[in-house]
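Below is the structure I would like to discuss, written out as structure tokens.
Selected chains from the complex are presented in situ; the others are not included.
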Amino acid sequence: MALTSEQRAEIAAQRNEPQLTSRPTVKAMEELLFTPIEVLDHGFLRVVDYMGDDSAIVQAARVSYGRGTKKVSEDAGLIRYLMRHRHSSPFEMCEIKFHVKLPVFVARQWIRHRMASVNEYSARYSILDREFYLPALDQVAAQSRDNRQGRSDALDPETAHKVLDILRHDASRCYDDYETLLDPDGIGLARELARMNLTLNTYTQWYWKIDLHNLMHFLSLRADSHSQYEIRVYAEKMIDVLKAWVPATASAFEEYRRGAYTFSAGMLKVIRRRLSGENVTQETSGLSKREWLEMNSILETQS
Amino acid sequence: MALTSEQRAEIAAQRNEPQLTSRPTVKAMEELLFTPIEVLDHGFLRVVDYMGDDSAIVQAARVSYGRGTKKVSEDAGLIRYLMRHRHSSPFEMCEIKFHVKLPVFVARQWIRHRMASVNEYSARYSILDREFYLPALDQVAAQSRDNRQGRSDALDPETAHKVLDILRHDASRCYDDYETLLDPDGIGLARELARMNLTLNTYTQWYWKIDLHNLMHFLSLRADSHSQYEIRVYAEKMIDVLKAWVPATASAFEEYRRGAYTFSAGMLKVIRRRLSGENVTQETSGLSKREWLEMNSILETQS
């Protein structure tokens, strides 16, 4: 379970009486505000705040005085246009803030996205909880043979259990020793030093704030199938949040980003030849084998 | 008058019925939301949206589950601490969005602050209004003799009127010709070309969104006395907004930024010598004349 009952109680206690506001307000997001969404074995994400909605994008794009058009269909059309033509600045006009709990090795990937604001729980200042990530059995996977940075099929259950035993045992022991090092009545080592004894699957947490344009960039990379599973599950939950928050934008994002594909100059030549009736093979295509396979997997996808 | 009655009516019409929200809400900001604040002769700024409040800064700094402490005094203390020690990331957790109308030459200074999101009214796409900035009589000032990038005292009224006549006449004539160039029944020149005939005091407008940390950085530079008057007046109005939005932060900003002064290593030596009773002169100070004068003006300010 990702949250302890104390944490849940603390969040619930904050659900103070709603206030009236003239700001753009999205009903579906109001319901998400105090609802932690569980991810992995101890992680979660929850929406802490949001700014703007679909119509705020339209309003900024038009630099209009008002709130966008009255007709939802016109707004959706403009949003599709902006997404298609990569007019990114109006999407920067919406902002969202998450509270996320995640393993340190995931945090290290995540933080590479620089166009966001972060406040992380400080292990110089505070003591981290005894919580570390252990993959579910079906995620204990072998090293991929043909992709050096990917994982292959799950290991057989017996081997997987052995893996989990090692991970659990090492993380536990390191945490035990972390406590021994910190003990104010014993060694009393400085927190900023003791933390180095923890393993990379230890959970940390942060507040993370990002604008909608950069969020979609993050999601297009991290919800992608080549992304590591442990960060992808967070990205997938965020896509659900996106749909609740800015439905027209989320729909355009599916159409022009996630469901789209960029063909290289060489691939375009092949497609033109095929459409004109020519039978093109990899040998005559001018493409590398890898590009040939990738192109075909896209062209043959059943939709 | 900065806004036409049509524009005012359009804004008023948007003042739709307030919605309930569980997000941090600031009463004083709600009142500002649909109130354009006039600046210069035709400019304005108005708050379009905001995210967070003083307690959101505290909450992020603590990466806490809840809404900061209950006691306002504790929150203010932490905010002072963060400001004093230049812990900037918690201040990035608040965000504000303005709609601004401003002369093009001011926009050119303003845009140099890159850590913000902007959507400007497009003169490729639309036709700019016949509105250009003319300084008030007391702002028609002479070139400074000792500061190459500053202005000195106001010119005498007669000369100032001559200046305003020139500015008005040239801007008007250029705008007349802009219309001639655009006339679809006449020349019909492309908008993206015709706009180059306008003068740099023509008004433009944009949506501008920035986080609180970067807003304060902008304000510390642009509300400074060395900043050009025409951008400083916008910054000063924004400081009023800051006080309404995040009063504890605004107070710490006055104490540790705007009212503070950074003494160089050389100046610190002089102060130490003076405090130990030595009578230091510019000659014995090791400081340049300019630094000496600046230091003294700070030390002699009546507060």
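Just so it is clear, A and B label the chains in written order, and each chain counts residues from 1 on its own.
One rule holds in what follows: contacts are C-beta pairs under 8 Å (C-beta built on N, C-alpha and C of every residue); 3 or more make two chains touch, one makes a residue touch a chain.
All of these numbers come straight from a predicted model, not from anything done at the bench.
*Asks:* Whole complex: how many copies, 2 being shown?
*Replies:* The entire assembly in this structure file is built from 4 identical chains.
Here, only the chains that are shown with their structure count from here on.
*Asks:* What whole-Å value do you get for the distance between subunit A and subunit B if each is reduced to the mean of its CA atoms?
*Replies:* 35
*Asks:* For subunit B, which residues are in contact with subunit A within the complex?
*Replies:* 7, 10-11, 13-16, 18-25, 30, 33-34, 48-52, 56, 59-61, 63, 65-67, 89-90, 92-93, 95, 97, 99, 117-122, 205-207, 209, 211
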